[in-house]
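Note that one protein chain is taken out, while the other chains of the complex remain in position.
Should a chain be cited, it is by its letter among A, B and C, assigned in written order, with residues numbered from 1 in that chain.
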Amino acid sequence: MKDNKNLLEIKDLSIHYITDDGTVRAVEEMNLEIGVGETLGLVGETGAGKTTTALGIMNLVPNPPGKIIGGEIVFEGEDLVKKSQSELRKIRGNKISMIFQDPMTSLNPVMTVGDQIAEVVKLHQNVNAAEATERAMEMLEKVGIPGTRHKDFPHQFSGGMRQRVVIAIALACNPTLLIADEPTTALDVTIQAQVLDLMRNLKHEFNTSMIMITHDLGVVAEVCDKVAIMYAGNVIEYTDVKRLYTSPKHPYTIGLFGSIPDIESDESRLKPIKGLMPDPTNIPSGCPFHPRCPKAMDICSQRKPKNTEVEPGHFVKCLLFENTEK
Amino acid sequence: MHKYILRRLLMLVPVMLGVTLIVFTMMHFTPGDPAKIMLGESAPEAEVIKLREELGLDDPFLVQFGRYVFNAVQGDIGRSYTTNRPVAIEIMERFPSTLKLAALGVLVSVSLGIPTGIISATRQYSLFDNIAMVAALLGVSMPNFWQGLMLILFFSVQLKWFPSSGFSTPSQMVLPALTLGTSSAAIITRMTRSSMLEVIRQDYIRTARAKGQAESIVINKHALNNALIPIITVIGLQFGYLLGGAVLTESIFSIPGVGRLMVESIKARNFPVVQGGVLFIAITFSFVNLLVDILYAFVDPRIKSQYK
Amino acid sequence: MRKNKKLLTLLSMMLVLVLVAVGCGTSTETPDTGDATGEVKDTLIVGQGADVVSLDPHATNDQPSSRVSKQIYNTLVNQNEAMELEPGLAESWEKIDDLTWEFKLRQGVKFHNGEDFTANDVKFTLLRALESAKIGHIVGAINPEGIEVVDNHTIKIATNEPFAPLLAHLAHTAAGMLNEKAVTEGGENYAQNPVGTGPFKFQEWKTGESVTLTRNDDYFADKAKVKTVVFRNITENTARVIELETGGIDIAYDIPPTEVSRVEEDQNLVLLRDESLSTAYIGFNAGKEPYNDVRVRQAINYAIDTDSIVEAVYQGVGKAAKGPLGTNVFGAHTDLEQYGYNLEKAKELMKEAGYENGFKATIMTNENQQRMDIAEIVQNQLRDINIETEVQVVEWGTYLDETAAGKHDMFILGWTTVTGDADYGLYALFHSSQFGDAGNRTFWSNDKVDELLDAARVEADPAKRAEYYSEAQEIIREEAPWVFTYNGENLAGTRKNVKGFKQHPAGHHKLVSVYFE
């Protein structure tokens, strides 16, 4: 998987939040790659570090308290971590854009939606105000909203419509990488499907790479090429979709599948993973998952597992597999 | 919107009637005979009785109140007991000074408070923020009149930069405006900071940043526009407070404003002026509040859509 | 800050509001003080502590108004700074009988509106004054039927009964001569457009702020030296002194005692200190136990250290009073023995009166800083003779009401003998006919004193009058309805370049002869 087609390579990225109550290791030594046109799913429970990863790529981790401690984010051959804010601003919204989780709050309530789309156009393209507005209307049409509504304010739209506006903002400048942070979580189920369809279509139309952050394995199966499972700041399993669904390796991943209610089976009860996510300031020693792990061994509490390639393109961070390799 | 404003204006009527009743009652049952006060300590009894009759002070309470309201509706709010001039004229002569003072005070507080609040919010817990917050808290804690005296001591007595009394030339307005402005600047600073902090945490600020927008525009446009509503509320309240609360500042700096007129009139039992004054300030205050509510609509489209 | 449309609009709206507000105000510049330029100044700025109430002399009797009216109007008779009577609008006068005086009026005097001053104006003015609820008492001795215009420049004025101090009363600013036509034309707005014969004409009145007068170039006597006089209203005592120091005003009236040394020491300022006609006293309610006992009243007189009050409250300005009148008042007994601080004697008297263990009392006063200060000291000192006092500070209106109704134990009040005649300073305060509102708030009476005051009122011979008053004062001192507390001083400060300014004991100082050097 190390060829030059990769649009984005994340190498050993660590992001910490340093607060009075202690340090939160939100992202620990992360390694990911996304090729052109590919979609990567980033899956995990709330607090696993998915959003931090996304913000890290945009270099928008709130600082303080957040800080990129180490590692590289190589985008189109250049390390974003080393770039200045003004260089980054040229990339944000232009080459990399982001769709946020909650459409109800991610639009500025006192600006018309047209202006909000036009703003990003004006920032990155050499256009005048009229052209920017025209482009905004065009984008609205593209996401299925009549262009004439560009003078309306966000509160005049429903949640699904707002998310469409957010998508329009994100795609207004033909980004090469789109980061979608749980874009459908806050929406009604029926709307979710529509929005996902829309995203998939537009992604193909613009040939955009995408990082899809979600805790919804259904969504992953539907849209993603590759999947990274995160737990307490670590990518514990990373492979392509098919392999993940056919042969998940990490006990946590297996646990996740176990907790999905299966409509087709008669079993009406979920099998939730026992225990809770660890306190982010006080992550267990060794493998952070070991207190909840059904297959935990003594060593799990003592040593951190390394990233192990169990088969080509399938990485797992688990001592079970480290041992077999040895 | 027009309907909304009209309705609000109509709602003023019962409120004003209530204000009149309260003040009228209070003045009525206040000990001290205005006739005696007008005539001074050396006037004969017969003249006091004569004057009481002239002023209608012996009529029953409700008759006096009814007469007042009846005349007030026709624009006549009586004559001052001391100068025998129409109260409306007395107040209107004094009002420009008070309005000027309050407006300048608000101007000082806004131009000081909003930038400081913004910088404090964007650099939360920085040295600047800490100093500004302690200063703001001290500003809130400092008695206004005390601060006025200090400013006089320093700027007019020591440095001789500004005069210590009067209110007709710009240089005379500096110290009163500062006295009045700084304490509300402190309040506005605190409000701006907390409101900005609240807004900066919002998702749409992140959206703006993710668009590649420059930080200064993110703060001054996206964040500030959203943070303005509570700030405007505070400014409106401060303006009203300054209108009434300019009393102390007006007396320290010998400013011929409504506030001082009121205090003098209360002391002199000059009922018509007190009533007229309170009514006048209450109306002004209510208008400012209405203006603030209209401003909300101007700032926030969500509120505008509610004003139907 | 970069562009932000809404905030900018908000700010500019406020700016417009401010400008409109500033524009609304009558924005005349403060007159050029001319200090720096070297040219001779012709605008005199006077600072006083309160605004003018009315420039209709019949509509008010307050000091700030009188001080301005004094410049606009003339009286028939003048009382100079030594309290001597001088011709004013009347060139001469003559007593025709016990009741009647005849006045010869000055000829060729014109009012500011161009009208001639005649005997008819005098009649009109006096009749109008008699009607006034506010100052009627000042001319109250005059019989309205007895005003007779002999010719254009001769008038006879009769009183109801013989009234010796009539001339002093006619010298009061409230008896300034008005023009009938101007008053009739002015109607209710006359007070805003006063017309007199005085050295200055009314120009402008910014309520609460200032009154501006200009020189009357047709003045019948020596014309004023400055072209314009501005009376500025600077309520805060300290601020008034600061304005004087910084040259914002040329004369400051009523320098607070605390600032005396500062003005004295300032190279650029001159301090004027003259005995005034004002007294401060602590009155007893003699109609009430235990204050109806003369021994208690005397004991309290002995127990209070008035010298220390003068020192502590008035910073040594003025002096402790010996009797009810200041020494510059006609008829004042200057050789009264001061009670003096004598705790032993006080205790003895209390014991004699049967109050060895004291009693509880209230001291009532209004919210006047000096009076409140006196109250605090008295409260403290009376503890030494076991009198526990409570200080009750009430508002002026309430204060007058309650003391007139006799609801008080002790009270602190002042009196200004504006006419400079003992009649004004004693009659209302100690005559039994004046109980309550009329002025006698102690409800103390003495037949002999009543007799003496009545006799002095009708006696034409000044020497005899003085004798009557002396005797009355001795009795009053002995009977002690008051704690004789304080005789005041007029304090004014001027810039050093202000010349020709003299204080009048009554407090309304003439400005006609003031000039700049």
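Observations on the model:
As a convention for this text, a residue touches a chain if its C-beta (ideal position, glycine included) is under 8 Å from a C-beta of that chain, and two chains touch if they have at least 3 such contacts.
The rule we apply is simple: contacts and distances are computed from a predicted model.
Chain not shown in the complex: UniProt lists it as "Peptide/nickel transport system permease protein", one of "Phosphoribosylformylglycinamidine synthase subunit PurQ", "K+/H+ antiporter subunit F", "Heme exporter protein D" or "Peptide/nickel transport system permease protein". Among B:V247, B:V273 or B:L295, the one in contact with the hidden chain is B:V247. Checked against the hidden chain, the listed residues B:G18, B:G56 or B:P170 yield one contact partner: B:G18.
Of C:D62, C:E148, C:E376 or C:E474, it is C:E376 that touches the chain left out of the display.
Within the complete assembly, B:V157 is the residue of B:L107, B:V157 or B:A297 that touches the hidden chain. Against the chain not shown here, chain C presents residues 237-238, 256, 258-259, 261-262, 305, 308, 311-312, 367, 369, 372-373, 375-377, 379-380, 391-395, 398. One chain is missing from the display, and on chain B it is touched by residues 14-16, 18-19, 22-23, 26-27, 29-31, 137-138, 140-146, 149, 153, 157, 194-195, 198, 230, 240-241, 243-245, 247-248, 251, 259, 262-263, 266-267, 274, 278, 281-282, 285-286.
To be clear about the criterion, only the chains that are shown with their structure count from here on.
If each chain is drawn as a node and touching chains are joined, the picture is a simple open line.
Sorting all chain pairs by how many C-beta pairs they have in contact places B-C at the top. Nearest to the common centre of all protein CA atoms is the CA centroid of chain B. Remark: chain A and chain B have CA centroids separated by 52 Å (rounded to whole angstrom). Inter-chain spacing, taken between the CA centroids of chain B and chain C, is 36 Å. With centres taken as mean Cα positions, chain C sits 87 Å from chain A. Multi-chain contact residues of chain A (touching two or more other chains): none found.
Multi-chain contact residues, meaning those touching two or more other chains, occur in chain B at positions 225, 299. Within the complex, the chain C residues that touch chain B are 1-4, 6-7, 9-11, 14-15, 17-18, 21-22, 24-30, 47, 51, 53-54, 59-61, 133-134, 136-137, 140, 188-189, 191-192, 206-209, 232-236, 238-240, 242-243, 245-246, 248, 367, 395-398, 400-402, 404, 413, 428, 436-439.
Per the touch definition, chain B reaches chain A in the complex via residues 202-204, 206-215, 222, 225-226, 299-302, 305. Contact residues on chain B toward chain C in their complex (touch as defined above): 30-34, 36-45, 47-48, 50-51, 54, 82-85, 90, 93-94, 96-97, 99-100, 103-104, 106-107, 110-111, 114-115, 149, 152, 156-157, 160, 163-169, 172, 216-217, 220-221, 224-225, 228, 232, 251-257, 260-261, 267-269, 295, 298-299.
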